[in-house]
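Structure below; questions to follow.
Every protein chain but one is kept in place in this view of the complex.
In order of appearance the chains are A, B and C, and numbering begins at 1 in each one.
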């Protein structure tokens, strides 16, 4: 087949280097362009020596025109950048996959409140497809703009998805206690994310409100076609990669067997290449998905209370960002969805 | 004052070396004896070079008679050992502080079920005092046997304590999502706790049931004088020391202000030397209590749901084990409770 | 082409799971058999959930006959096991790649002294090929037994190799100060390698003598055809994967330019797919080769002394063990040497 011409906006952060790691060995991708204001002129493999021998590309200064020749453009920038490029890319017939949040929230007012800025192209939000293939595979195929999901929303949505429409649990009282590795905090210079600040320590943050809360509730409410009640508490854990979501819900009928819930999950994800429902009794560790696009899910009834507990783990940089973006690109381009995403997790 | 003659049963594990770290600089303690079957004859400072210059003691083979001269004996062994020594120690007039679980659960049948063995002295359990000073200070003063609390129960109980009797929350639906550093898993040779198994990874464990569940419910139920409903899920996080408990409960009246709950906590812990209620908005990290006997607590209403979230952090080896044991000893011996526990946390 | 039938002896350790990670996606390998005494009957993906979906194989009890159908057998066991299987495998026409040390040292007496046991088949040692492709590529092609190099010897030999025959440095005074991640210590249950023993700490070990010393001196002496003098000090560093070798030597002529040494290295490794000589000024970090088969090398003159310093980094489980073993298999089977080894390093 004709190679897919791919451009990247940004790409100096961790989702950027992960995207490059996946794309440089993708058999159908021709990486044509990568922009960065701060690193313009610098070879990519100079900034990320791990990529030496895999690409000769250098960062170039942002220039929208240059993307005109691309089939797909990934935006791996901070929030608020992709939306300033979207209109022109679309007009050039280029399809955009935004790894940031610009097109994730359908209610623009809600988006503007959480992200603290005016949206640059609110008229494009409705047509953007939320790129969780397990939810929106068909729509992704035709999408012009894919809003690649956030890391917490990916792990949490996949863990709650079979439940919300099952009628088995009280959707008004869902709790997501989530833990993230530090790469989730990005590659910007900051005291808060120094090794010496976060190593050998653990903390919650943003308990009173986090941007991923409206994204998750939007996902679950859309599926249910009714509002859900969600408590969402994120934590920072001293590891590089990984999201562990511990998800609590109350079974409406305490006699519901764990086996039946397990069956429900297995059916839901039967044909999904990147969701693995574990046997009963399992406790997935985040390293079991390290550097892979897999989401692993386990189910328990909590001792004492009988509350239903779903454990859902992903690699925040892969299934939680760049891997899912490549999965979306594969779908958009009619490729096998798992192309370039088939390597086994790196353990340990 | 006359020095307190102290003996230690066991002491080759992490709670043991932490106990030694605190006791070797305690101004009123004379460390007289430390036993270990496996390390008999070996100087303590040879096993733990961090203690070179602090003690000349060597491990000796277990010999109950030798403890006769002690005022206080700490048992820092695995579960099931202290109970085999208790009767003879009591008869010799020695007071016992057990850092393991032998005397924590009042219902012996429940204990035997969770710990998988017959209790060696069930008749002594009733008189043993559960050594959480914030709950039982007066009783500790006179105790002959102190059951030093578990690490998860310490962080969780202190976090829920002011709430359970407040009438503000639904005590039938409490959730404790707890995270522990790896020292909590002990110093025994095991594949599961190898660096290469737990570093750079995160997991839940024992979701279907954990020994600390009955201990926590016992604490809260005793305070409330009624049963509570608790979901308890422990996790292993790649750090050495620290417990982070994220505690969820539903406010019965959603108009209850966070300020009023904060005031309740401040009142409860006003005179406690080792419980620090943080200002509103704070997110304590576990390193803020590293190597110290402090418990720090913060309060939030979760964004979106309004659920009450209590964050409670301790060092599992200090307030969660050896530090609390020394605190109990100080109380038992009529000393200032904070003696030898006044150093500032080590940060970072 | 006809698939290569591959068997694995052992495979429950870290080199085993790394070997599996690489082989399960190797396009020309048919994994037919994996043995383990302790895990017989257990599915591989049950022990290592990271491999779920990649293999249905279960461990079987050791049975040499079963390997008869294999083309290649990897031995990923502790030292001393492969040699007990070698004779029978050879007689069955099976080619053996031993990831342990049984066939690395040509002088059997030296081997027996360092490994503390009698060699089971000393007569096979001479014909075994030391599987460092950069040294012995031609011999590997025809080898019946490949002694896969140790991790320290790989990083150290590749770093010193161009120098020893160059006449530029004093080969009587080479110093290798080497640092290893913890997976190098294996997956056996041991107190010494617990997370709580090695995290957040650093130490040297075996300064008075380490098994890899004779292996490295054998490599360098063979190349030079004369003895070399080597000081070798290994250290344990709190990370999962990676070897960093800091190699010191004295330039015989202090006027020798760093540029000329750099050129020497570039020439030596010009056509090597897995040795990357970095530009002058670089300091490779071990993560730049994480989960990859690459060795990166940088050169410096030390400030003040002008001593030549070579920095050489590998992933101990990949180029230092399983990756190199697959590289050797590829060479033995006439495949492109990089087959299944082309993925980019995982960063971070």
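As a convention for this text, contacts are C-beta pairs under 8 Å (C-beta built on N, C-alpha and C of every residue); 3 or more make two chains touch, one makes a residue touch a chain.
Model, not experiment: these values are computed from the prediction.
Novice: For a quick check of understanding: of A:40, A:118 or A:194, which residue touches the chain that isn't displayed?
Specialist: Of the listed residues, the one touching the omitted chain is A:194.
Novice: Out of B:1, B:126 or B:344, which residue would touch the omitted chain in the full complex?
Specialist: Counting the whole complex, the residue in contact with the absent chain is B:344.
Novice: Residue-wise, where is chain A in contact with the chain that is not depicted?
Specialist: Residues touching the hidden chain, for chain A, are 14, 182-183, 185, 187-191, 193-200, 238-240.
Novice: I need the residue numbers on chain C that touch the omitted chain, in ascending order.
Specialist: 173, 175, 177, 179, 181, 196-197, 199-210, 213, 217, 229-233, 235, 237-242, 244, 246, 248, 250, 281, 283-287, 290, 300-305, 307, 309, 311, 313, 348
Novice: Counting contacts across the full complex, list the positions on chain B that touch the omitted chain.
Specialist: Output for chain B: 14, 17, 20-21, 24-25, 48-54, 183, 199-200, 240-241, 276, 278, 282, 284, 287-292, 294, 296, 342-348.
Here is the rule we go by: only the chains that are shown with their structure count from here on.
Novice: Which chain's centre, taken as the mean of its Cα atoms, is farthest from the centre of chain C?
Specialist: Centroid comparison gives B as the farthest chain from chain C.
Novice: Between chain A and chain C, what is the gap in Å from one C-alpha centre to the other?
Specialist: 36
Novice: Please work out the Cα centroid separation of chain B and chain C, and write it as a whole number of Å.
Specialist: 45
Novice: Pull out every residue in chain C that's touching 2 or more other chains.
Specialist: If we look for residues of chain C contacting two or more partner chains, we find 14, 183, 199-200, 240.
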